[in-house]
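Up next, subunit A:
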Amino acid sequence: MRQHLPHPENRLTITFAAWFLGLLALTTTGARAEQPAPVKIGFVTFLTGPAAAPFGIPDHNAAELLVESLNAGQVPAPYAQVGLGGAKIEAKFLDEAGSASDVVTQFRNLAERDHVDVVVGYVSSGNCLAVTPVAEELKQLTVLDICGTPRVFEEKPRHYVFRVNPHATMDNVSTAKYALAKFKDVSVYSGINQNYAWGQDSWRDFRLVMKDLDPKATVDKELFPKLFAGEYGAEISTLLTSNAQFIHSSFYDGDLEAFIYQAAARGLPQRIPLVLTTGESSLWRLGAKVPDGTVIGARGPHTFFAHESALNVWFHKAYVDRFKEQPIYPAYDFAQSLFGLKTAWEKAQAKKGGGRPTTEEVIAAFEGISFPTPSTTVQMALGNGHQGISDTAVGTYKFDKAESRPEMVDIVRYSAACVNPPADVNSIAWLEGGMKGAKCD
Partner candidate 1 sequence: MSAILNVRELEKTFGSLIAAHNINIAVPPLQTVGIIGANGAGKTTFVNMITGHLRPTKGSIWFEGRDITGRPSREITRLGIARSFQVPQIFASLTVLENICTATAIARTTSGLIHQALTPLHSSAILADSDSALELFRIAGYRHALAATLPQGARKLLDIAMAIAGAPRVVLLDEPTSGISIEEKFDLMAVVIAALKRRGITVLFVEHDMDIVERYADRVLAFYDGTVIADGPPVETLENPRIQELISGPKLKLAVPNGRHA
Partner candidate 2 sequence: MLTAFAILTDGLVYAAYLFLIAIGLTLIFGVMRILNVTHGSFYAFGAYGSAIAVGIYFDRGFPAAGGFLLMVLVAMVIGLVLGLILERGLLRLFYGKDEVIVVLVTYAAFLILEDVIKLIWGPNSYALYQPLALAGTIDVGSLVLSGYDIGLIVFASLLAIGASFALKRTRWGHLLTVVIFDREIAAALGINVTAVYTITFVIGAMLGALGGAVMAPKIAVTLGIGVEVIVLAFAVVAIGGMGSIGGALLGALIVGECRAAAVHLVPQIELFVIYAVMALVLIFRPQGLFTRIAPRKI
């Protein structure tokens, strides 16, 4: 586990390795002798607390891996160029744990004490909402990473803030569509979601979509256990006594696993199938505990759902080789964020015919671009080109006993235009309005 901790000495070795390989690459390719100044990037994610395991660590691993590989120019096309446009990436990691005031203070320090060129990160929607206005105030180029709330770009247009990863709306649109297709003529369903913004929003979105697509379906039980409650006996009894045809949940990691253990032990998922909008992140640890037939989403076409590509093969292999564990969607999310930034940076650089692009030039290049990622292709379509959308996929879980590894069957893909609101529409309004303008095929 130790290498997960960004101890100073580790960061040192990483940078040394990077330099060495970088120089090697340069001499072999016989590129220009003098080094362009490195690009300083501040990476913020959960390094401590309950959110570290599910998000922070895969996030941080992907960052470590990609920064090192990019600096060494080892990433396959179209990202073969060293660092960002030939300039090495100099990474600085910060913990996202703490109150909003801590997070905002740390953001200011990154921008003005450490003078980073870009800030990439943030898992918690609350933190994304908190730093965005500060980023605008400080004119600090910022790429939000995992947080899902649509509010960031729907409350007002942003100039300095981007989010490559699609927001949470499409997760529930796609899973709802999938559930309706899978469980024929659904009339009753229940939901259990964590009692905080993420869980509340997920459940609201899911219900709105259900209302649009299956007006006769009614909600039986809707439960909101405390975040990180750990003990779900009462909730499981309630659900056991429910006559729902399936149970929606946006639980993740710790809470999801605790819920699955306790529910499975009491035969709940065997009786009523679960629809887990972000279940993918826990499958590798849960293995056979998750009963076959559970509906799984991954907040985008990641891991099981990723499109085949050289980039994906490389990323998956490099990650597993290095960390001896499977990359889960937060790792893919981070890769998308960084590749988006790299694309924009290098586009801007090319546009001005070489030389380091200014923040404004990067922003101009970033807006509206589309680019390949290990999982799929992302299009910066929403929020005046600041919010990415992509297709997504949902599947049904099946544990391969022979290989003793999780696998996904009956995968259904949904095009970006089908599960995301049109550019100028607020996502809740879109759901309430019956998802007008959705282009499904």
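A word on the picks: all candidates are chains of the complex that A comes from, given by their letters.
Definition applied: contacts are C-beta pairs under 8 Å (C-beta built on N, C-alpha and C of every residue); 3 or more make two chains touch, one makes a residue touch a chain; residues count from 1.
From a predicted model like this one, the values you see are computed outputs, not experimental measurements.
Note on this complex: subunit A touches candidate 2; the remaining options among 1 or 2 do not touch it here. Only residues 1-2, 4-5, 47-50, 52-54, 56-57, 195, 221-226, 228-231, 233-235, 237-238, 240-241, 253-258, 261-262, 264-268, 285-286, 289 of subunit A touch candidate 2 when the two sit together in their complex.
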